[in-house]
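Each remark here refers to the structure printed beneath this line.
Left out: one protein chain. Kept in place: all the others.
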Amino acid sequence: MGNTFGHLFRVTTFGESHGGGVGVTVDGCPPQLEISAEEIQVELDRRRPGQSKITTPRKESDTCEILSGVFQGKTLGTPISILVRNKDTRPQDYSEMAQKYRPSHADATYDAKYGIRNWQGGGRSSARETIGRVAAGAIAKKILRQVANIEVIGYVKRIKDLEGVVDSNSITLEQVESNIVRCPDPECAKRMIELIEKTGRDGNSLGGIVECVARNVPKGLGEPVFDKLEADIAKGVMSLPASKGFEIGSGFAGTLLTGIEHNDEFYIDESGNIRTVTNRSGGIQGGISNGENIILRVAFKPTATIRKEQKTVTKEGEETLLAAKGRHDPCVLPRAVPMVEAMVALVLCDHLLRHYGQCKIL
Amino acid sequence: MGNTFGHLFRVTTFGESHGGGVGVTVDGCPPQLEISAEEIQVELDRRRPGQSKITTPRKESDTCEILSGVFQGKTLGTPISILVRNKDTRPQDYSEMAQKYRPSHADATYDAKYGIRNWQGGGRSSARETIGRVAAGAIAKKILRQVANIEVIGYVKRIKDLEGVVDSNSITLEQVESNIVRCPDPECAKRMIELIEKTGRDGNSLGGIVECVARNVPKGLGEPVFDKLEADIAKGVMSLPASKGFEIGSGFAGTLLTGIEHNDEFYIDESGNIRTVTNRSGGIQGGISNGENIILRVAFKPTATIRKEQKTVTKEGEETLLAAKGRHDPCVLPRAVPMVEAMVALVLCDHLLRHYGQCKIL
Amino acid sequence: MGNTFGHLFRVTTFGESHGGGVGVTVDGCPPQLEISAEEIQVELDRRRPGQSKITTPRKESDTCEILSGVFQGKTLGTPISILVRNKDTRPQDYSEMAQKYRPSHADATYDAKYGIRNWQGGGRSSARETIGRVAAGAIAKKILRQVANIEVIGYVKRIKDLEGVVDSNSITLEQVESNIVRCPDPECAKRMIELIEKTGRDGNSLGGIVECVARNVPKGLGEPVFDKLEADIAKGVMSLPASKGFEIGSGFAGTLLTGIEHNDEFYIDESGNIRTVTNRSGGIQGGISNGENIILRVAFKPTATIRKEQKTVTKEGEETLLAAKGRHDPCVLPRAVPMVEAMVALVLCDHLLRHYGQCKIL
Partner (left out) sequence: MGNTFGHLFRVTTFGESHGGGVGVTVDGCPPQLEISAEEIQVELDRRRPGQSKITTPRKESDTCEILSGVFQGKTLGTPISILVRNKDTRPQDYSEMAQKYRPSHADATYDAKYGIRNWQGGGRSSARETIGRVAAGAIAKKILRQVANIEVIGYVKRIKDLEGVVDSNSITLEQVESNIVRCPDPECAKRMIELIEKTGRDGNSLGGIVECVARNVPKGLGEPVFDKLEADIAKGVMSLPASKGFEIGSGFAGTLLTGIEHNDEFYIDESGNIRTVTNRSGGIQGGISNGENIILRVAFKPTATIRKEQKTVTKEGEETLLAAKGRHDPCVLPRAVPMVEAMVALVLCDHLLRHYGQCKIL
């Protein structure tokens, strides 16, 4: 239980890293949306392993098939089921992990909870599970664009202590995609790539921060008091593998300011709209979008699976040593960008439907 | 919509700051739990305004009444409804706010969303709404204690840049409650109190960080992939008024480490249990509790309502100035401690019931 | 768990027959709806015990108080909590029932499930619980009327074998309320009243059928494949105390026809609308409203609590005899009419919001 996300735009993912495949069923997509497997594939390719020299070398085309819910190129309003077959499965790479728990990975807790585990490649706890999220996110993004020209753009803000300078108000997808680390500060990106390559060669791994902005979000989305917009976004991104922290607007740094320094004063813009001078609120006040850009950050820890030797224990409770063999992803951040975007898009789409209704929105 | 939290232990809060009252209905509480209004009152008193010289001076006893679900001192397994009447209501203090939007408050977004707003004291967006959460949290805490001796303890970790030194492994409720700012580092607490008093006199406000630890949590709680334990906790605390950030375990700081530095190595303890040497994971791996202490932090921005003059706009779209009159809370942190504890307890209790079933748990 | 109903228009009821009170929290009500306690009271008075000589003589005014969610006569879009205090509580009438299980009542199953039970007047399983439903239904009905002039009218169709002749297309609330048994066939109503009075004097009870029609329902409500409109209505009415059967349109009788006899042929009416010549579908095809009248029936068994002596057992497992003392309701049907209407209205309102969105509907 726990594999469904959303209230009106409901996403249910399935699948393990090894096995028949992974995928998603999207329930609640408005009818008459034009969508194709090709459009979804674009986002999956951003998440795909082996896309560049700095990601996991697992060879997967991650080709998606739409099983249902689309007819003559348009959504039917019925569930859209999307399947990606697993291809490059190498159980032999993981045979040691059938016995030894990887430190800071989910191996031990899955065994503790379920008493059984697909130890091949991480099973359900593999980042491969996020394929379903990203595929659903591609649909959500298209709805957001069509309904209100809403854009959701993520990028790598920081790798370890290398932090890029990015203007969230103007950044474009093209700029993000202009380099393989997805940090749209070219100088910083270069240093990040070097650091990831070096760390990968050492068998070690890196973490960092993904920042994400949603622009053109209409006022009024979010459902206090529990389904506040930032609360649902927080849940969404904190359910991504390896995420350890979330902040919106001024976030943790905002706690160092006083009220008079932190408050976003109001003004009336030339069109007569109520706007805020600053945006420390991050586009949300009282759990409801205020029309300013939604801006948030997610902290990802360094990848748990590394090739360096570590102390661990076996399933049977004996202490031992482990150095992961085979494929290893030195830094998940570049691939985490589409994951974060997907979760933000799913939440926004869900709240858009709550506010405007499913069938009347397009 | 959005006023219900939890899946098996479901909490629905209601009520505005001014009006008949505020409260909560708890559905899914296991039967035969001994509970009294007095026990719930203890937690409400920790959240109560006017409890000390450094909180809002609103005079409320916040006396709770159990309307249903308890018979002869024990829960029935039926919904427990708890009501707290509003007493000290002063609509006149807020008459200006009927017209003027407080910067960084929810006034403007509520109007944008609903087209109507109870402007008396913040209405539904008032921190007064958390009374229902804290009352439900008191019940959740008791269940946690009885089922597995689980303790949930929060405390003020930082106010602005004043940070206390606290050992989350050993800290006790008594230590937290030993001073009015709820920072169990006596030296730091003293400075915090001075800063809050000074800031309050200036008509300004402060933010900071609440840290919370849950001890004795059994292995196996949490439901991947979306209802991971940290994801549900993140949603819970990010739905609290004024929260701007969340982190678990190593959090944002953990992104500065490499994998080999960050991973929690395993060992076998004297009882034969699988344990981790360090706890950068914060008690959760892959979304499932691993038996170590769950440790998390929540960032609260400085209170939006201040007495200093700020630029703002009226409902009708005219620019103006506002300096809040009447009562003003210079720092919500001491009162946020029971709120954070409540949300963490609600999530843990919900997942305990998912794992063990409602009626068989006690 | 299980005390919340609805997906976007969510109703959570609470309360036992004896105790502080009973009530409901309605979450998801659109903002800016004019509503008053008086309007809700009108429906509660139709459900109230002691309203006529043929119902239970329990003396309750069932006066409701709106605790939240309404400001200056209009809904805020926040939870509306409504409380009815218990007044005429006579635990002494029920002291025997603390030990002896009433046949076909919920006494034994509540003990089996929860291991504890409020034995005073049925506790949570009392029909008194439906106060919350009827209060919420009053709000739902008003929304339905305002949004689309939808009318929901129920009436007693049959008591035992006395069946009224009623035209569901034209029946009015005034006609239903013109007699105390709520059967708008005056001749039949007279005989029903006589039968109920006689049966009541005998200490026995009666069942029957409530029929309910919803008119002016727009096309397109209902969410296949599980949340079909008739499925949600079925759940709603089958959750009412004492209901044993549900049918929509032709129902059970329709199984005696062949396809060519049963199908509703289409035609184009003078306004160019697609209509059906007959309405054996009962206003719903494929789980979605088709614009024709929704017509359904609910079977209610004879009230379980009777004054005649019956064989039963005690809590401790000894065989014994029981003849209920004190107040006894010879026939719940007249009071079941507003309960059925409420459940139908709740479902329609929920689906209206799903289709059109919460905040844009009024």
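Note that the chains are named A, B and C in the order they appear, and that numbering of residues resets to 1 at the start of each chain.
One rule holds for everything that comes next: a residue touches a chain if its C-beta (ideal position, glycine included) is under 8 Å from a C-beta of that chain, and two chains touch if they have at least 3 such contacts.
This one's a predicted model, so the numbers in the text were calculated from it and none came from an experiment.
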Name every displayed chain that the left-out chain is in contact with. A, B, C
Can you say which of A:R47, A:K113 or A:H355 touches the chain missing from this structure? A:K113
Thinking of the whole complex, not just what is shown, which of C:K74, C:R90, C:K113 or C:R191 touches the missing chain? C:K113
Which residue, C:Q41, C:S125 or C:Q358, contacts the hidden chain when the whole complex is considered? C:S125
Among C:R90, C:R145 or C:K160, which residue is in touch with the absent chain? C:K160
Considering the complete complex, identify which of C:R90, C:K190 or C:H262 is in touch with the unshown chain. C:H262
Under the stated touch rule, tell me which residues of chain A contact the chain that is not displayed. 1-4, 8, 10, 12-16, 19-23, 25, 27-28, 31-32, 65-71, 74-81, 83, 113-118, 123-124, 358-359
Going by the touch rule given at the top, which residues of chain B touch the chain that is not shown? 7-8, 78, 220, 224, 353-360
Touch rule applied to chain C and the missing chain gives residues 1-5, 7, 13, 101, 103-110, 112-113, 124-125, 129, 158, 160-161, 199, 204-209, 219-228, 230-232, 234-236, 238-239, 241, 244-252, 254-268, 272, 274, 276-277, 280-282, 284-291, 299-304, 306, 308, 310-313, 317-319, 354-355
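The rule is short, and it goes like this: only the chains that are shown with their structure count from here on.
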I want to confirm something about chain A and chain B. Since they are copies of the same sequence, is their interface symmetric in residue numbering (over half shared, so same) or not (under half, so different)? same
For chain A superposed on chain C via Cα atoms, how large is the rotation, as a multiple of 5°? 180
Approximate Å spacing (C-alpha centroids) for the pair chain B, chain C: 38
With chain centres defined as C-alpha means, what is the inter-centre distance between chain A and chain C in Å? 45
Geometric centre distance via CA averages, chain B-chain A, whole Å: 27
Where chain C touches two or more other chains at once, the residues are 8, 78, 358-359
